[in-house]
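Here we show just some of the chains, and they stay where they sit in the whole.
In order of appearance the chains are A and B, and numbering begins at 1 in each one.
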Amino acid sequence: MTASTTQLSLDLVGVFVFALSGGLAAVRARLDLFGVAVVASVTALGGGVLRDTLLAENPPYSLRHWPYLIVPVVASAVVFRWHPQVSRARKLVLVLDGAGLGLFTVTATQKSLEAGLGWAGATMVGVITGIGGGVLRDVLLRQIPVVLQREIYAVAALIGAGLVCLGHSISQLHAPWLIGTALVVFAVRMLALRRHWSAPTPRNLEDQAGG
Amino acid sequence: MTASTTQLSLDLVGVFVFALSGGLAAVRARLDLFGVAVVASVTALGGGVLRDTLLAENPPYSLRHWPYLIVPVVASAVVFRWHPQVSRARKLVLVLDGAGLGLFTVTATQKSLEAGLGWAGATMVGVITGIGGGVLRDVLLRQIPVVLQREIYAVAALIGAGLVCLGHSISQLHAPWLIGTALVVFAVRMLALRRHWSAPTPRNLEDQAGG
């Protein structure tokens, strides 16, 4: 496989897994078949669509390449038919989801730097791309986005985006640096899951009613 | 009337009816006059704004043509003043809403094909345009989007978008095909309403608590 075929394949695996996570959440919210497909597609493609919109590269890449649109449909069918099994394979889904997070964040940050954004803007686009699909999924399903509440998820994306910017500023933004960064994001996410790491929450909330 | 005047008039009728549906939902959520106007405008224009953003045709068409901005304001005033009557005319609103769905989906899919998208991307933009306003309405009012939960609504849009792509691929994308497709969307939606058709929902959910 050439480099770009590898990249495409990895990208589609990420899309598939993000779609599985979106589809599972939609099944639990008792949406119908079409609702499951919509939520799965939004979860899988939403981050990339936000990225391309922010970088003024619309129509979004995914809308111009049909495999990106077929993969979420396939994932929806799988979830719809075999959701008890997919649920039971939750650990595998979480592992693949962590890999997707690393991949999407790294490529989006790199794309943003190439589009001329500085480190702060590129980091923001990278994080938005990594967590955007999951945030849209939760908004559609009327949840406060889980990535904003607990677990080191967005922080892993933030670290990845920062490392890509660092690589860029020291002119090391080649394949090894990018792959290494994606692996770091993946490792941080896996460690956070295994050790139940959480970002700190504010103190002194006793005197305030929750929203 | 010329073809484009007809198109504009139909389009504005669709905008008016979508605004009525958004305004009614906002009144039921007890929003104030301004909130009703915002939700009505978002419902009526949201799908088209998403379409133009995805197709990189911003500023959105509706923002460049003032009748599109006045019509939702008029609809809001009507709903605000006469919402019990509008509620009672619910069937008429649903019928006109189905017509709007057909019109918006067909024109958006056609526009996407003209912008160079393939059938998969054009179908997605068509469906997003058709259902986008209603999804935004429900998100603003803190509901899980009703079009994702029950009734054949988005499926009608999907069929319409697919038929436009088919017409394009066999070089038949002229007025009769477009009008026929819009009528098919309308007919599917009306039949679904009358016969209480629903898309299938997943089985084996007994062991999982709803979201």
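The rule is simple: contacts are C-beta pairs under 8 Å (C-beta built on N, C-alpha and C of every residue); 3 or more make two chains touch, one makes a residue touch a chain.
Keep in mind that this is a model prediction, so the values were computed, not measured.
Student: Please give the number of copies in the complete assembly; 2 of them are in place here.
Tutor: So the full homo-oligomer, as given in this file, consists of 3 copies.
Quick note on the criterion: only the chains that are shown with their structure count from here on.
Student: Rounded to the nearest 5 degrees, what angle rotates chain A onto chain B on CA?
Tutor: The two chains, chain A and chain B, differ by a rotation of 120 degrees.
Student: Provide the residue numbers of chain A that touch chain B in the complex, in ascending order.
Tutor: Going through chain A, the ones touching chain B are 25-36, 38-39, 41, 49, 53, 56, 58-60, 63-64, 66, 69-70, 80, 83-84, 87, 139-143.
Student: Show me the residue ranges of chain B that touch chain A in the complex, using the header's touch definition.
Tutor: Contact set of chain B toward chain A: 53-56, 112, 115-121, 123-125, 131, 135, 139, 142-145, 147-150, 154-155, 158, 198-202, 204-205, 207-211.
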